[in-house]
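Other chains of the complex are left out, but the ones given are in their true place.
Per-chain residue numbering starts at 1, and chain names A and B are given in the order in which the chains are listed.
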Amino acid sequence: MANPNRLISDVSQHLPFGEKRDTRFYGMNIVSVEQFDRDDLDTIFAVAREMRLMVERVGSFDLLKGKVLANLFYESSTRTSSSFAAAIQRLGGSVLQINNVTFSSVSKGEVLEDTIRTMESYSDAIVLRHPEEGSAAIAAGIANKPIINAGDGPGEHPTQALLDMFTILEELGHINGLTITMLGDLKYGRTVHSLARLLALFDVKLHFVAPDILRMPSTLVEQLKARGMLPCEHVNFAEVLPETDVLYVTRVQRERFEDPSMYERVKGSYVITPETMKSAKERMIVIHPLPRVDEISMQFDNDPRAAYFRQMEYGLYVRMALLALVLGKA
Amino acid sequence: MANPNRLISDVSQHLPFGEKRDTRFYGMNIVSVEQFDRDDLDTIFAVAREMRLMVERVGSFDLLKGKVLANLFYESSTRTSSSFAAAIQRLGGSVLQINNVTFSSVSKGEVLEDTIRTMESYSDAIVLRHPEEGSAAIAAGIANKPIINAGDGPGEHPTQALLDMFTILEELGHINGLTITMLGDLKYGRTVHSLARLLALFDVKLHFVAPDILRMPSTLVEQLKARGMLPCEHVNFAEVLPETDVLYVTRVQRERFEDPSMYERVKGSYVITPETMKSAKERMIVIHPLPRVDEISMQFDNDPRAAYFRQMEYGLYVRMALLALVLGKA
């Protein structure tokens, strides 16, 4: 279809004649975890594993040489933004980094659609972080280049869910049959919502452990049940820890509580320490989307089960894989 | 001439023996549109057209591999800054991005001259955006590396005028013989001033359409007349639209008006919509320096005559051409 706004409406013009690509992912927007089936996940994780091997062996390689990634961040998130920047750089490409503070056109009243059209004029793909739910879908609707959602407010953060799952897979070897416990703020925690949805594609046992006011939203619990899951809800962390294979810790934020003493009591009951982890299995992992504050003690960092720093490296490989896939080079 | 401030006073030392280059542009500063004659424009646009073909075919290539561009922005302008960053990256080079907010030495009282000397120690060329008129000329006077003016306050923004003209050329095939209408705020609009001056090198018909308080400055009108142009001034947009080949729309800013009701009336009379464009030719283009706010309706975006998004891509090619030329590689 001819597009009047673009000189180059068919991205395949960028590719040398005869080049092979995964046609499912080429040019795809990554907006929501809902768009993936088991086959998609198998592909993404297989490519991510190749990326891991290549980075461990040679550090970087020129798979996406010459590609320009726009990192368009309306909110600060250095971890996510650096992860994508490193991903394109380790594949031989480069990054246009746009941080909210410097985006003058926005302060002049430019709509998201025009900003997206601007950045896609210069780049081959756009990573978008935006505070409003649905913004990634709007961007994907307007853009001719792939949009990767790096968090749209209370909406989704699909690459985080993918890296969480890849961490589990690489650390424990499989997903099916695992007991996965999500702990902390399950009401507002975007990352646990997305991961829970993605886990519904597998056969796992889910435990949700949260204080009453921060329980997993009932609509999400119902959705999971409709997909055949039987998540159990708990307030007490100790009762599920011994059987847990994956403990997903999230931060309980003070500002969620009206009563400060309630916060202090709740917070204290969910802290991961060498002591509280004594009843856990020897072969299990603790993951966390980071940043962590007090909810995991630094004394636990050297425990082999502490996978939250390795998790960031897995994130690099997942993002390298996604970039390679949507740019048709995987 | 030996320069006591520089270890490397002759940039040609950077070039392999026997390398060909366009000697007119090599090492040149791009400060003002006034420095170009028709031959210069022919060269710039011929190189820009090659850049377009190369980007459409392969995306990026290594013409400026290893070159480092300093993007020194004392004011935010993500569109311009990203355009130059993408230009050097698509030519295989890299960018040092300096945004005003982080330039601590300036807040410690460093003069522009010292900042320029700093950045040229590290880079091969400097793109400068600065709020003060004449700053680009000051920088060019002190630097041994090429300076590209990316806007010096009420002064000039020569690469914008070049990309505006390249857009016209690529979209309509020629400049001579066209009827070009500039609309909106012609008093403060730096980009229309520069483009009008550049158009004086050609045989075109110019219409200026503006509310009385935002008319084109009479000194500029006199200069254009002295160069043989006969621009016509209008208040009513409808009377010149039917004969217009290029409609250059600019934003009328509320803060220019003392009387808000006057602003509302003026603003409303210059809005581009599918409706107001009914009397325009079928083969003509609407361009705009962006960002746009209300002066062009989003309903018009899918009209083939809406060239303002394609204009940004043309800008990329023009900036790639300028970098290649001043760095002696075109």
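Going forward, contacts are C-beta pairs under 8 Å (C-beta built on N, C-alpha and C of every residue); 3 or more make two chains touch, one makes a residue touch a chain.
Owing to the predicted nature of the structure, the values given are computational and were not obtained by experimental measurement.
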{"item": "Entire complex copy count, 2 subunits given", "value": "3"}
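Throughout what follows, only the chains that are shown with their structure count from here on.
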{"item": "Inter-chain centre distance, subunit A versus subunit B - centres from mean C-alpha coordinates, in Å", "value": "39"}
{"item": "Subunit B residues touching subunit A - in the complex, by the definition given at the top", "value": "52, 55-61, 73, 75-79, 82-83, 85-86, 89-90, 92, 94, 97, 99, 101, 290-293, 298, 301-304, 306, 309-310, 312-313, 315-316"}
{"item": "Interface residues, subunit A side, partner subunit B - complex", "value": "4-8, 13-14, 16, 65-68, 70, 94, 96-98, 101-105, 107-111, 113-114, 117-119, 121-124"}
